[in-house]
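Quick one: structure below, then a few questions.
All protein chains of the complex are present and in place, except for one that has been dropped.
Entry: chain A
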Amino acid sequence: MTVVTDIKRKQDLCRDVAETSGVKKMSELLKISGLHASIDADGTPKEILRGVDLVIPPGEVHAIMGPNGCGKSTLSYVLAGREEYEVTAGSVSFIGRDLLAMEPEERAAAGLFLAFQSPVELPGVNNANFLRTAVNAVRRARGETELDAVGFLKAVRAATKNLSMSDDMLKRNVNVGFSGGEKKRNEVLQMTMLQPKLAILDETDSGLDVDALRIVAEGVRNLRSPDFSALVITHHQRLLDYLGPDRIHVMAKGRIVRSGGPELAKQIDVEGYASFLAEAA
């Protein structure tokens, strides 16, 4: 895996730079402690997260793997602030702030980005206009100057070029009539433009062909820096091969049951989740 070693080297380099330049290194960007969350199922609350503990330091890429229905997507929705999930216990701190007390748009402004498993269509809303509105909303909240039409166009052209996407996608309505691959690439474009500190990719690789997968992976890799972390939810080894994650977490029955290095993903690829499920039981 030359790709992986490449990234490792780049990362180490970054770390060196960060350390030698005397930047105080925060040991945790995201800290989830004992998180419980449930959803209303026909009047009775159904608990889906049952005590999730997870720490993601800055600059690292972590992956969550686990069988269907184990709570991976719920975790990503709870972190992004979706209202129909009720947090019943636990805490989440993000860049030292109480994430659970923040509105979804505040979380976005603070640097949390969720790449959706099924990106939502917005009929009649021009993609470029949407992207610019989002970028400027976030920049405003971060105390940065807003981009004017020319500045935005320049930035977005550079980003699409980097992701080998055509400008054509910008002229269409948000996700309307997009193929599965186009939708995912559009998510990556948004991620690139919004410059998050933490990107959560919820099965962004599902339903992608090899080429699309590579583009998505490259989009994430382009962002790798000491200030960027990612939490990748996936079923597949292939995306992880491209990304070279620092840590793998296995989720089962609403909890993280095992954490380890990249080798854990390979073990799952061979053995499946059976042994982990037994552990969780």
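Here is the rule we use: a residue touches a chain if its C-beta (ideal position, glycine included) is under 8 Å from a C-beta of that chain, and two chains touch if they have at least 3 such contacts; residues count from 1.
Basically, contacts and distances are computed from a predicted model.
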Among "Integral membrane protein", "Ferredoxin--NADP reductase", "Phosphoribosylformylglycinamidine synthase subunit PurQ" or "Fe-S cluster assembly protein SufB", the omitted chain is listed in UniProt as "Fe-S cluster assembly protein SufB"
Among listed residues A:Ile39, A:Val87 or A:Ala134, the absent chain is touched only by A:Ala134
Per the whole complex, from A:Leu114, A:Leu198 or A:Ala265 the residue touching the absent chain is A:Leu114
Of A:Pro104, A:Gly151 or A:Gly261, the residue that touches the missing chain is A:Pro104
Touching the unshown chain, chain A contributes residues 80-84, 103-105, 107-109, 113-114, 116, 119-126, 129-130, 133-135, 137-138, 141, 173, 190, 194
